[in-house]
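Just one protein chain is left out here, and the rest sit where they should.
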Amino acid sequence: MDEIFSIKLKVRDYEVDLQGVVNNANYQHYLEHARHEFLNSIGLDFAKLTNEGIILVVKRIEIDYNQALRSGDSFIVDCRPERISTLRFGFNQSIYRVSDGKVIIHAKVIGTSINRQGRPFLPPEIDKAFI
Amino acid sequence: MDEIFSIKLKVRDYEVDLQGVVNNANYQHYLEHARHEFLNSIGLDFAKLTNEGIILVVKRIEIDYNQALRSGDSFIVDCRPERISTLRFGFNQSIYRVSDGKVIIHAKVIGTSINRQGRPFLPPEIDKAFI
Amino acid sequence: MDEIFSIKLKVRDYEVDLQGVVNNANYQHYLEHARHEFLNSIGLDFAKLTNEGIILVVKRIEIDYNQALRSGDSFIVDCRPERISTLRFGFNQSIYRVSDGKVIIHAKVIGTSINRQGRPFLPPEIDKAFI
Partner (left out) sequence: MDEIFSIKLKVRDYEVDLQGVVNNANYQHYLEHARHEFLNSIGLDFAKLTNEGIILVVKRIEIDYNQALRSGDSFIVDCRPERISTLRFGFNQSIYRVSDGKVIIHAKVIGTSINRQGRPFLPPEIDKAFI
């Protein structure tokens, strides 16, 4: 049985906007950080890959916003990898509030890997991470 | 014939991440700013609406990333409103690079309007903005 | 003997800019988050205070940048409160990298407390937090 990778974070007040809730764009930051920590957990380092010319890029993102996080909230960001096609891989991600377990957002992120010339380039270490 | 509302911006270097391109989440910032400027152009003020208890919220966002913006790039963000249903309104938005006209991203943003209790509340000024 | 309040954080890749190091402005985010967590630790909630009309504001900040944080770095942000005058309070803050203990930045932050009309207003709970 697979465990679902997740990280726990807490809202930082500068992430909250004039409506008193976490600004929509910041959820994308949380999702990205969870994906990079997931990659770390399987031995892949986003910055190191970039330096080696393996450029992981997001091609599409879909986010459904259900609830809003506020100042003081702790939350879980999970990350479930999924193989989409030969060259594309995906992540199903959710964010839950710790205090009541409510789903804050669901997201689907589809990415690919290119080289410095922008050509598709999926090296074995990325390939085998998404089965 | 309707004109398409758009704003012109320039990449700020702090928006560029370690891959040397504008970080994915910052496009949501550009899109949000263009939507709020669009609202201004039809006489609606996002912050003032919030203070009056008319809370405009994003329910869903879809972004397709085609190209990446880099340091120095100027770009156009447009904003085409669309009525989705009685309570939901949408925005079709694209970002184009000025230098070559290439599409950077396409986005579809679906929102609604709620009151301070989180209940659907679409006052006439919002209602008539999306036909 | 007083213990020094501190929090431990990890660089998130979106905080890293095109030079491959954490962007200067993000250190101010780290410092703010540590100050708000310090306030929490003594029973003060920044967002709640704001809602009650007790507006904590920064009047001056000085930051000396010694080293740069990079992708993957964990770091400690500390927070030592200091009373400056009747109406002003300060924070001496440093950030250290966990891996080698090196000082990344030193900062001095001076703040005050105002009411919704912008007048000085230092209620007892703030007053006694800075002796």
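Per-chain residue numbering starts at 1, and chain names A, B and C are given in the order in which the chains are listed.
Operating definition for what follows: a contact is a pair of C-beta atoms (placed from the backbone, for glycine too) under 8 Å apart; a residue touches a chain by one contact, two chains touch by 3 or more.
Fair warning: this is a prediction, and the values are worked out from it, not measured in the lab.
One chain of the complex is left out; on subunit C, the residues touching it are 18-19, 23-26, 28-29, 32, 47, 50, 55, 57-65, 68. Hidden from this view is one chain, which touches subunit A at 13-14, 16-18, 20, 23, 25, 71. Residues of subunit B that touch the chain left out of the display are 12-14, 16, 20, 29, 32-33, 36, 40, 45-47, 70-72.
By our rule, only the chains that are shown with their structure count from here on.
Averaging the CA coordinates per chain and comparing them to the mean over all protein CA atoms picks out A as nearest.
Between subunit A and subunit B, the centres computed from C-alpha atoms are 22 Å apart. With centres taken as mean Cα positions, subunit C sits 32 Å from subunit B. Here the CA centre of subunit A is 28 Å from the CA centre of subunit C.
Listed for subunit A are residues 29, 32, 47, each touching two or more other chains.
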